[in-house]
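This structure is in structure tokens; I'll ask about it shortly.
All protein chains but one are shown at their positions in the complex.
Showing subunit A:
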């Protein structure tokens, strides 16, 4: 029996679906649904989480993320410009910074900043400042590389046109190159925002007070209080409430960029 190419494709595709279905069914049969339902879907507990999980936890997650993103964006832009500078020491500093903070887990940065800085400088940093610094320092390393790629993607003729109109190098950067670079890197920067949203869960390391809890920490706390996994599920869903629209935004921005080319 010989199959045509199309028939063969169909058979392979069909067996892939069958395998997937078997795995799902086996997992579904093996799992103890009663236990899971009691652990994760306790509506009574879920109800008790509101409205605090929204007014405190969700708000704090968004706030921490935006603080870290804002600081990281500014620092990332500075690092990108240093990385592209014609002054060698600037380039070395930027490369060292980027390689270091990209290569070290954010968790360690949080611990180092949260406990190291107060020791070193004998200052008690405001919790929000610590969060902004730690998230921003790590985010900046990634964003610097993204922004650098964006600046390099702006055609050389743009700088030449700006310079031949008498603009200084700096003026050409600020008025002509950077605005175009940011349009180019808007989709990857939005991805960066999604990553930071999730990284903001690391602030639990700083030992926050109740009003400073963000989603992950709030969920863990409620987990201990209610001896139920329901808060984890709710917290997870609320992360999706933040990140799914952002993901949608990325796809739209990418589609728009593709059209503009």
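One rule holds in what follows: contacts are C-beta pairs under 8 Å (C-beta built on N, C-alpha and C of every residue); 3 or more make two chains touch, one makes a residue touch a chain; residues count from 1.
What we mean here is this: contacts and distances are computed from a predicted model.
Q: Unshown chain, UniProt name, "Sulfite reductase, dissimilatory-type subunit beta", "Phosphoribosylformylglycinamidine synthase subunit PurL", "Amino acid ABC transporter ATP-binding protein" or "Glycerol kinase"?
A: Going by UniProt, the chain not displayed is called "Amino acid ABC transporter ATP-binding protein".
Q: Can you work out which residue in A:44, A:89, A:103 or A:157 touches the chain that's missing from view?
A: A:157
Q: Among A:183, A:198 or A:220, choose the residue that contacts the chain missing from this document, as touch is defined above.
A: Counting the whole complex, the residue in contact with the absent chain is A:183.
Q: Touching the absent chain in the whole complex: find that residue among A:167, A:195, A:223 or A:253.
A: A:167
Q: Could you please point out the subunit A residues that touch the chain left off the display?
A: So the residues of subunit A touching the unseen chain are 155-158, 160-168, 171, 175-176, 179-180, 183, 260-261.
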